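I'd like to ask some things about the structure below.
And then chain A:
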Amino acid sequence: MAERILLKGNEALGEAAILAGCRFFAGYPITPQNEIPAYMARRMPRVGGVFIQAESELAAINMVYGAAGAGARAMTSSSSPGISLKQEGISYLAGAELPSVVVNIVRGGPGLGGIQPAQSDYFQATRGGGHGDYRTPVFAPNSVQEMVDLTMEAFEVADAYRNPVLVLGDGILGQMMEPVALPPAREAPLPPKPWATTGAKGPGRRIINSLYLDPVVLEQRNLWLAEKYARMRGLARAETVGMEDAEICLVAYGATSRIVKGAMQMARREGIRAGLIRPVTLWPYPTVSIREAAGRVEAFLVVELSLGQMVEDVRLAVDGKAPVHFYGRTGGMVPSPREVLEKLREVAAGMGKRRVVAAGAGA
Partner candidate 1 sequence: MPRVVFDPERCKGCGLCLAFCPTRAVGMDEGLNRMGYHPAVLLDEAACTSCAACAWVCPDLAVEVYVPVKAGERRAGVG
Partner candidate 2 sequence: MRQIFAGTDGLTQSTTIYCPGCTHGITHRLVGEVLEELGVTGRTVGVASVGCSVLAYEYFNCDMQEAAHGRAPAVATGIRRVLPEAVVFTYQGDGDLASIGMGETIHAAARGERITVIFINNANYGMTGGQLAPTTLLGQVTTTTPGGRSAATAGYPIRVCELLATLDGPAYVARTSTHNVAELHRTKKAIRAAFQAQLEGAGFSMVEILSTCPTNWGMDPVRAMEFVAKEMTATYPLGEFVNWRRGN
């Protein structure tokens, strides 16, 4: 087990990118992700990489486009409003099939919003905030260790599928410090990129492009991408806790999932048999895990730092087989385990079962 060191989420993520062989980062200041560009500004020159503070998030994502198109492993990070500015660029990265990693340390919205943690960018991340039929894998870490592991995985997936990949963190994960075991730096050379524009003339020249004015060709292009997105379905995964005997299934991701796990354990002590499904990938969504649970549990309780976005994916997966309740705080407010427990009790009561509440517990 590698030696564990105490690292702040944002910085751990930056180091993970470098360990994954990322040698181009373009960023822009926005709270709560500022430590990522600052970290890259210190580290990239030391590993022979490139750090640029771009004039805007728009410029940053397009710099990533150029660098990725030239064959480098490239990344940009931002927070909610900045990620909105990058949506066109992400659509271009998908259209031109350029491997890249985009990190969103989500904050309260909409508009200028706030700087506290939130998960209200779920729709944007999983449905795509840009134009066209494109998809991007979305990884949702729930610890500083996963900020490292999932970011490194994001680079491998990006290259494997020649696609932009999103890492969806939040202000909690970005700002908190936790012990982390840093994996060894990637030794293997990057996957070959014969398509990259590294300078060539004549028939052997390469073109990075997403323009297809002929609709016949553009449709073929889309069908080719759709086939790739279908192959990505295999990436879907979720962590499950206490689902063996669960009668209520909690669904939560990211930092929220740890609050919900606390509430789950408190509920079990009160005799409420709750389990947790924690999606690690938000796209492709782990529908199979949810659907399988839908056959066994009596109700779902989805908890998010938003007014309810992932809950729709849960309802799609449950497909009417069980009621799907929702509890959320938004705008940067973060629920306590006790608040989630309260909601759990309501759901349990609502299931018509007499809950034997041990004397004095849960007062």
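In this text, a residue touches a chain if its C-beta (ideal position, glycine included) is under 8 Å from a C-beta of that chain, and two chains touch if they have at least 3 such contacts; residues count from 1.
Here is how the candidates were picked: all candidates are chains of the complex that A comes from, given by their letters.
From a predicted model like this one, the values you see are computed outputs, not experimental measurements.
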item	value
Among 1 or 2, touch partner of chain A in the complex	2
Residue ranges of chain A in contact with candidate 2 within the complex	23-24, 26, 50, 52, 54-56, 58-60, 62-72, 74, 88-89, 92, 96, 197-202, 205-211
